[in-house]
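Accompanying notes for the structure given below.
Complex shown without one protein chain; remaining protein chains in place.
The block that comes next holds chain A.
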Amino acid sequence: MLCSDGKKKLSFCGSIKDGDLVIVYEKRDVMKAVKVCETSVLQNRFGVFKHSDWIGKPFGSKVLSNKGGFVYLLAPTPELWTLVLSHRTQILYIADISFLITYLEIVPGSLVLESGTGSGSLTTSLARAVAPTGHVYTFDFHQQRAASAREDFQSTGVGSVVTVGVRDIQGEGFPDEYSGLADSVFLDLPQPWLAILSAGKMLKQDGTLCSFSPCIEQVQRTCEALKSNFRDIRTFEVLLRTFEVHEGKMDSCQGNEGLSVGSPPCKRRQRSSEGSTVQDSSSSPTIKARPCADARGHTGYLTFSRLKCLS
């Protein structure tokens, strides 16, 4: 997933090899991560796909099944990974992830502490942000979950910049060896206020902290705990509204030919030669956008703060 050196960078546009991780794309919400293995097959509602047919094709290719069905094979990115990973816990999604990485000012070379690891959705994006010279130390108190996360990080190719530890951060705090070394700390814990003191010890001066909590009561207690050693304490909620786009006729009152969805492709050429659309706007298809009916209404509150500078 990471382009950790000049040579590997080209693998992005290069071809699919035996052992690669690919994202099999059926449609927007139907995707799956598959490890390419010369002898195996992928079976889905479109038929049987032989991995051996995939090898040598560029990422982004459309591949066919025995029945003529097709899927696309994409190179993994943290965004795609978030959509396909196996949920062992509630995970963070792109709006929160992207915002908190910018807000924590995480850049290549940063040392980041995270707890808990959970399903590793955020960790993968943190890894991308700190690579190639930084590192993410992530902790989960659940032995098995930590082990699964470790395996995932190897298979997605971020293993070199992520270390998974088994530790109860609320109970024990972060390990002393990172004392004063962390650029940023991220907490996704049921009782984050218990880890604030330790997080403060880990951070460099002016280092950034973010705590993610679904409930406002958690935020309340966390903010109280932050008051003594942190400044710039700010709490946000970030959400996304998505849109659907349709092409259809906008009939003026008299016409009654019914709305056609999915217009003939020739219409596209007309539109690009601009001006032709203006004339009979009553019957020509128009492109319309509206918000999708369903949306994620709440994920969690993000509380940010910076360690006070005392020396």
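In this text, contacts are C-beta pairs under 8 Å (C-beta built on N, C-alpha and C of every residue); 3 or more make two chains touch, one makes a residue touch a chain; residues count from 1.
To be clear about the criterion, contacts and distances are computed from a predicted model.
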Candidate names "Shieldin complex subunit 3", "Cytochrome b5 heme-binding domain-containing protein", "CCZ1/INTU/HSP4 first Longin domain-containing protein" or "tRNA (adenine(58)-N(1))-methyltransferase non-catalytic subunit TRM6"; UniProt protein name, chain not shown: "tRNA (adenine(58)-N(1))-methyltransferase non-catalytic subunit TRM6"
Quick one: which of A:V36, A:L113 or A:A131 touches the chain that's been left out? A:A131
Using the definition of touch stated at the top, determine which of A:Q43, A:N66, A:S86 or A:T102 touches the missing chain. A:T102
Per the whole complex, from A:S110, A:T138, A:Q170 or A:S198 the residue touching the absent chain is A:S110
Quick one: which of A:R45, A:H87 or A:R241 touches the chain that's been left out? A:R241
Touch residues of chain A, complete complex, unshown partner: 2-10, 12-13, 25, 28, 57-63, 72-75, 77-80, 94-95, 97-99, 101-103, 105, 107-110, 125, 128-129, 131-133, 183, 204-206, 216, 219-220, 223-224, 227-229, 231, 233-243, 245, 247, 265, 268, 271-272, 287-289, 291, 301, 303, 306-311
